[in-house]
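A single protein chain has been omitted from the complex, and every remaining protein chain is retained in its original position.
On to chain A.
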Amino acid sequence: MRVALFATCLVDTLVPQVARATAVLLQRLGHEVVVPPGQTCCGQMHVNTGYRREAVPIVANHVRAFAGAEAVVAPSGSCVASIHHQQAMVARRAGETALAEEAEALAARTYELSQFLVDVLGVVDVGAYYPHRVTYHPTCHSLRLLRVGDRPQRLLRAVRGLELVELPGAESCCGFGGTFSVKNADTSTAMLTDKMANVLATHAEVCTAGDASCLMHIGGGLSRMRSGTRTVHLAEILASTEEAVAPDQATAPAVSR
């Protein structure tokens, strides 16, 4: 299959290794990966902060960039959820009916990574090798908006060498919430603290998730605490093999400071 990769603005700019891992994984599974050069952002941050009018041209750009794609895959539950639930809505509200329809049609062909692997490609064992103790945080938008269910855990359980430990209080929000993390920084940090306590209680080396944004938040907190536990995106784990370990981690442990 020819898969169009939507890197998402945050991954592309700050954690490119996550997009790289997604591409490597899909290629290893025998698919052609294209990265449409016109892509920027899904518009979620604008919509969720109240700038829904300003989001309309961003949505238009997204729809243009991916026009004609057979399937679009993104390593982010949150961005895919926004594509599914928000893009057409803001376009329609702005009176852009045609754009709304195009966005809806594109959304129907857009998948979060774990859903694409399990539901579309029908694979659970992607042939990965990752010899680490790992805990999985189900991010809110993957869990409640996309309903990815246990797909990520099924993928992780099939990884050779990986020991998956259950995260207590897994379904509680980590406190990221986009601009919430700065507009309500104290509350966000209080939520993060409890999430980190649960992550650390697992004694996992790695906390993984399907959203680089939440991981940047959790990883940023773990790094600040000089914790040895680091955050690694699901795509990076699934891309790892005996021959090629994940190149970099989203947030390196803060020992070099």
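The rule is short, and it goes like this: a residue touches a chain if its C-beta (ideal position, glycine included) is under 8 Å from a C-beta of that chain, and two chains touch if they have at least 3 such contacts; residues count from 1.
Quick note on the criterion: contacts and distances are computed from a predicted model.
This complex has a chain not shown, and the name its UniProt record holds, of "L-lactate dehydrogenase complex protein LldF", "Fe-S cluster assembly ATPase SufC", "Acetyl-coenzyme A carboxylase carboxyl transferase subunit beta" or "ABC transporter permease subunit", is "L-lactate dehydrogenase complex protein LldF".
Only one of the listed residues, A:25, A:41 or A:237, touches the absent chain: A:41. Checked against the full complex, the one of A:76, A:223 or A:240 touching the unshown chain is A:223. Set against the missing chain, the residues A:83, A:113, A:192 or A:206 yield one that touches it, A:192. By the touch criterion stated above, the residues of chain A touching the omitted chain are 7, 9, 11-16, 19-20, 23, 35, 37-41, 43, 46-55, 57-58, 60-61, 65, 85-86, 93, 95, 140-141, 143-145, 171-173, 175-192, 194, 216-217, 219-221, 223-224, 250-252, 254, 256-257.
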